[in-house]
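Shown here: the complex without one of its protein chains, the others still in place.
Chain IDs A, B, C, D, E, F and G follow the sequence of writing; residue 1 opens each chain.
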Amino acid sequence: MAKFKLDEVDHQILDMLIDNTRIPFTDIAKKLLISAGTVHVRVKKMEEAGIIRGSSLTLDYKKLGYSFIAYVGVFLQNTSQTKFVLERVETIPYVTVAHITTGKFNIFCKIRAKDTMHAKEIIFMIDDIDGVYRTETMISLEESINDKKRLMHTIFNEL
Amino acid sequence: MAKFKLDEVDHQILDMLIDNTRIPFTDIAKKLLISAGTVHVRVKKMEEAGIIRGSSLTLDYKKLGYSFIAYVGVFLQNTSQTKFVLERVETIPYVTVAHITTGKFNIFCKIRAKDTMHAKEIIFMIDDIDGVYRTETMISLEESINDKKRLMHTIFNEL
Amino acid sequence: MAKFKLDEVDHQILDMLIDNTRIPFTDIAKKLLISAGTVHVRVKKMEEAGIIRGSSLTLDYKKLGYSFIAYVGVFLQNTSQTKFVLERVETIPYVTVAHITTGKFNIFCKIRAKDTMHAKEIIFMIDDIDGVYRTETMISLEESINDKKRLMHTIFNEL
Amino acid sequence: MAKFKLDEVDHQILDMLIDNTRIPFTDIAKKLLISAGTVHVRVKKMEEAGIIRGSSLTLDYKKLGYSFIAYVGVFLQNTSQTKFVLERVETIPYVTVAHITTGKFNIFCKIRAKDTMHAKEIIFMIDDIDGVYRTETMISLEESINDKKRLMHTIFNEL
Amino acid sequence: MAKFKLDEVDHQILDMLIDNTRIPFTDIAKKLLISAGTVHVRVKKMEEAGIIRGSSLTLDYKKLGYSFIAYVGVFLQNTSQTKFVLERVETIPYVTVAHITTGKFNIFCKIRAKDTMHAKEIIFMIDDIDGVYRTETMISLEESINDKKRLMHTIFNEL
Amino acid sequence: MAKFKLDEVDHQILDMLIDNTRIPFTDIAKKLLISAGTVHVRVKKMEEAGIIRGSSLTLDYKKLGYSFIAYVGVFLQNTSQTKFVLERVETIPYVTVAHITTGKFNIFCKIRAKDTMHAKEIIFMIDDIDGVYRTETMISLEESINDKKRLMHTIFNEL
Amino acid sequence: MAKFKLDEVDHQILDMLIDNTRIPFTDIAKKLLISAGTVHVRVKKMEEAGIIRGSSLTLDYKKLGYSFIAYVGVFLQNTSQTKFVLERVETIPYVTVAHITTGKFNIFCKIRAKDTMHAKEIIFMIDDIDGVYRTETMISLEESINDKKRLMHTIFNEL
Partner (left out) sequence: MAKFKLDEVDHQILDMLIDNTRIPFTDIAKKLLISAGTVHVRVKKMEEAGIIRGSSLTLDYKKLGYSFIAYVGVFLQNTSQTKFVLERVETIPYVTVAHITTGKFNIFCKIRAKDTMHAKEIIFMIDDIDGVYRTETMISLEESINDKKRLMHTIFNEL
């Protein structure tokens, strides 16, 4: 758990990439008064260190017909099945997040579906995995915040 | 809720951007045997239509010292305070996701913290917001899946 | 709670009306080998006794854009407010059923909405009634049975 | 899910039928200043489109000796049994409504019984269905609202 | 369920027996200005009608070393076992009351024990009955009311 | 909590009174081969020591029109109100038992009512007591055991 | 359960040992104006009577890398397995406390771990014991009080 040491330049590069992952390295270089090669080297280094693991597109799921979000808590028959069940859960693309959790659930998932009917089908897929004993669903009426940029900036300001 | 119509070329462009948001448009153009200008126009169009809302960096939070994830269910004194409370919640950068939900909670948040002590501070920040009546926390022991790419590919294959 | 005495003819008339409330009295009369006047008198009598309280149209709510059904459990600040709150609830047409119940809820409602967004608005209307302390919502994924005819026939067969 | 288009005349006909399903078509015609034939054609069309699915008698169950209403939440051993269990539930006429639901229950039923003793028998019938793991019952102390007419009028006013 | 008709004299006799089951019939007779034979006949009649089912001694359990009272909720594996389990429960003399209930428990018992250790043994006896799946215990810190006389007098005043 | 010492003769007298509180002392005397005076003295002594606190009639509540039993869990706003609330509860004769309990409820009551409607009135009486914050009701479908005689015999056999 | 009689001198010795288990007997002797031999005899006697069962070191677990405390509620498949499961639980040194409890859990444990990851492993060890059906975990955000000395002094002041 030893942390990779990031310096001020790394932070500034990350700060820009956080806001726009497609920003050209030459733009970053110009703003920081360093060479584009340096930007390239620094980003490469952070990728190799595993700090930058990639980037992901932010789509508007409502416009794509996926306006239904739910959280599904999963109870297992036995926790020794956790790994097995998670592998099956991963084959369902509508499950975008899954955690092993404390509290009443063994596994806690976030799903995105087209509508109530579709959500029912997805929940039934999860329910039908061997070792899944019961599920409980909590439906999102509105996704009010979904934003890691505030956190990322805070982390780099703190360092 | 009328859906923007995407054609086959749009899907193929999105499919590539999903895997790598930083892929140069010239690379996309080469693979699809179209001009880079066309790629540019298509992406612009999807951005203007609000389908592509941006992109976000995927960082390794553990390597950055943020290995603690929890879900915090919030009970309000009165739901008329929902909007007010969500605005306050948004000022806490450690809250990366927040939903208005059915079921026992009024608002359901995901937080990322450095450790138990830090999580306690964040939970107390939420608890101290006017109108928040009680919170209940469920701690993640492992984030097993956090991946929207499988969903995105599925959506474009379905369309 | 003294029960009105229904005879065999009443039962047969009810049995036919249950299946089709719009059946002409002359049709009933023909099948039962009695006069239409008798049918008329008997129905009138059952209406006056309060046994037949009316009839209601069965519409396909999905086709009318109302595909979302939920049950909303209401907690009151104090049960002395039950009557007051129920009067307010009744002004919300999307609440089609409401019961005073034992168990964890004070009042238990069934609502019909257009979609998730609309459901949220209705739930917030209930939440905003003075005296309502909290609500908990359970969403229907499918209305599998909604049929009182089986019960009605059973009642008249038993009598 | 494409909605059948209803025009102003359809709405007015429905508005009258909602209040009294037995109203003669000639009465409707007179009020709307159209021919009884038109009323007949319109109603036929709405029935064929599946918007009007029938009508049902509203009886006073208390007067018929059925004053006991309860909601029964059903937990299944496995959700793959949902369809099978619902078919069995449907053979119990005292179950007037059944939903597949999110939240803690798999199936949620409304029952009407004569009294506590009768309710116990009905609950035991449900409990004895193969695949039913447990049930939880919430008893109605008073059915305060049971009225879809307010909703129907609202729908037609909105259209 | 047809009720046995009690007259004013029966009520007065019951009112006296409620306060003291050992009161001699001659004392009752004197107070009501009727013959002891009448009292005897009336009591006999109420016993034969099953209204008076017997009498029970009220002991001070604390003084007898039984100061621990608990309510034990029993979950069955299947409600078809209810009768079987109740027969086994009845062989445990420390269970003084048992009900088949709605809500989360299948059977709900009241037990009296000497102390925590003894309560544990009794709970384990219940847990070990075939068909009992789990139990949940709620412990009494003080028995504040245990008195049916107020109810009995009320019933006879109402009649 | 020093226990009063009962000898073998006391036990035998109690054993007979448990089965029939109205048994004449001369009958007890004859069976135990002692004088009626001795029986009288012994019973007096046990009454003065507070071991025998009285006796109560066992009525058939169903035959008296009271067939509805429920357990009502009471939540207080503050436990300092416990004594005050219990005094108010005691004025409701339909509450036959009340305990201060551990677990989720502050006070736990048993009520006997005529029917659902009557039960609602009693629950509302409890709900309306100052300091009562909420109640939860669990309804008995059948009182399967209500018998302290088995316990009493066990206690005296153990001593 | 007959209590060993402690006199004033015993209390004073215990009072000193409670504050410092390593205090030399000669120091105790001096303060109480008795001989060291007497102190030795008294302590020996209390050890033989089982009142003093030993002493334990108070370490700072955070400084030793064990900053994570959680309470784990264990549900058993059957309470007859309680003893068996507790023996297995005892082989896990990270479980420092375990109780057989009333309420929803069969066994309730306190665990100390290095961090979230380690806690997950320990919880999985408990989950994997034969007869354990499910566990629920509650995480400590801060151990605010862990001190039996206040209790011990109170006990000896009371005696």
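Methods note: a contact is a pair of C-beta atoms (placed from the backbone, for glycine too) under 8 Å apart; a residue touches a chain by one contact, two chains touch by 3 or more.
Given the structure is predicted, the values throughout are model-derived calculations rather than measurements.
Asks: I'm checking contacts with the chain that's been left out. Which of B:Lys44, B:Lys83 or B:Arg134 qualifies?
Replies: Of all options in B:Lys44, B:Lys83 or B:Arg134, contact with the hidden chain holds for B:Arg134.
Asks: Can you list where subunit B touches the absent chain?
Replies: 70, 119-120, 123-124, 127-128, 134-139
Asks: Pick out the residues on subunit E that sit against the missing chain.
Replies: For subunit E, the residues touching the absent chain are 67-68, 115-117, 119-120, 123, 137, 139-142.
Asks: Considering the whole complex, not just the chains shown, which residues of subunit F touch the missing one?
Replies: 75, 78-80, 82, 100, 102-104
Assume only the chains that are shown with their structure count from here on.
Asks: Which option, B-G, B-C or E-F, should count as the same interface as D-F once over half of the contact pairs match?
Replies: B-G
Asks: Taking contacts as defined above, which has more of them, E-G or C-D?
Replies: The greater number of contacts lies at C-D.
Asks: Round to the nearest whole Å and give the separation of the Cα centres of subunit D and subunit E.
Replies: Roughly 42 Å, centre to centre.
Asks: Where does subunit E touch two or more other chains at once, residue-wise?
Replies: 100, 102-104, 138-139 - these are the residues of subunit E that touch more than one other chain.
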